[in-house]
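Every protein chain except one is present and positioned as in the full complex.
What follows is chain A.
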Amino acid sequence: MTVNPFDADRPPERVRRGNGERKRNGQNGARRRDESLMVPDVSFDSYYGRHIVKPAPWEKEIAAYLFLGGVAGGSALLAAGGRALGYPALQRVGRVAAMGAAALGGAALAKDLGKPSRALNMMRTVKLTSPMSVGSWILTAFSGFSGLALASEVATAIAGRSDGGTGGGSAVARVARVLDLVDGPATVGSALFAPPLAAYTAVLLADTATPTWHESYRELPFVFVSSANLAAAGLALVAVPTAQNGPARRLAAVSAVTETLAFERMQDKLGPTLSEPLRTGKAGRLLRASKALTIGGAVGSVVLGRNRVAAALSGLALMAGSACLRFGVFEAGTASAIDPKYTVEPQRERLERRRAAGVVDDSITTAR
């Protein structure tokens, strides 16, 4: 710190009020002190410690859906790639996983509704301002295409088996021939709706007043699509023979790198206060487990992926890592909504920053 003759005229530095929480910001203490010369100190008040924003009333089903939607999207891409480049086992597993996970996910969503009997009300309008409405339509389209692709897969398998030597005049064979025609379009459709299915769930969480979810909206989609790829690659590593698991292993490697980078960036951008729910409590434990499982699984699949057992174990680790990530982010959001600190402090800070910058006409609190 420099010293100059005018320092004597400087008023004594204000002592921060507030709980010990704030003193933890050791690493950027210097920057914060400089700021305090311009921006008045932010103290944190609340009404009997009650939360201001309400946590989403969602149960574990929604966190499970985040995972299942990822499995579905990633598997559809693996199936499409497998079909285009000749990995029949990958294609088969991908198609089954895509449809199975989408169906399970849809059921989880319906179960979490306050009125499950009105689940189809989601289909009574198309509303672009509602990520849930957009997502419902994405899930519907994805399920339609994936269902067709799976039907074609099943019919071909049955027809191929019963075809034996009789020439294929049976009803099953006729259905299989029709489905064979739509196989290509269904695969393309399923692959086109896969990335939106994996990415929209990030917007679904971010488009809320839940502080940690909303403020992570720039990076969360990248975290979620990588996590989707990892889960699908994990499932493929478990279910596909080693001769055809090359794409799944490479997908695990590149996605693990992307996810780790995106998640680190997300934490940095959130800042010390809003990233706290990601680092502490149950969410913190889940996310640390996710990181270990993801990195372990990815390294295992790359190094030992030609061994059937090692590949399957790596695959399980990757799936568990993806699930932990989804549940961790879900928990962190709930924690950030329940503690009013995460609502009040960042809002106060941005308000004071704007006021310090001379903007005084956009505050909800006014003197006249």
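Rule of thumb we're sticking to: contacts are C-beta pairs under 8 Å (C-beta built on N, C-alpha and C of every residue); 3 or more make two chains touch, one makes a residue touch a chain; residues count from 1.
Assume contacts and distances are computed from a predicted model.
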item: Name under which UniProt lists the unshown chain, selected from "Formate dehydrogenase iron-sulfur subunit", "histidine kinase", "ABC transporter permease subunit" or "Chemotaxis protein CheA"; value: "Formate dehydrogenase iron-sulfur subunit"
item: Touch with the omitted chain, as defined above, among A:L77, A:L179 or A:V329; value: A:L77
item: Options A:A107, A:V154, A:I295 or A:L351, residue touching the unrepresented chain; value: A:L351
item: Sole contact to the chain not displayed, among A:A108, A:V238 or A:A337; value: A:A337
item: Among A:S152, A:S190, A:Q244 or A:S314, residue touching the chain not depicted; value: A:Q244
item: Residue numbers in chain A that touch the chain omitted from display; value: 40, 44-58, 73-74, 77-78, 81, 84-85, 112-116, 118-119, 121-122, 124-125, 127, 129-133, 136, 194-196, 198-200, 202-203, 206-210, 214, 217-219, 221-222, 224-226, 228-229, 233, 243-244, 246-248, 250-251, 254-255, 258, 337-340, 343-344, 347-348, 350-351, 355, 358-368
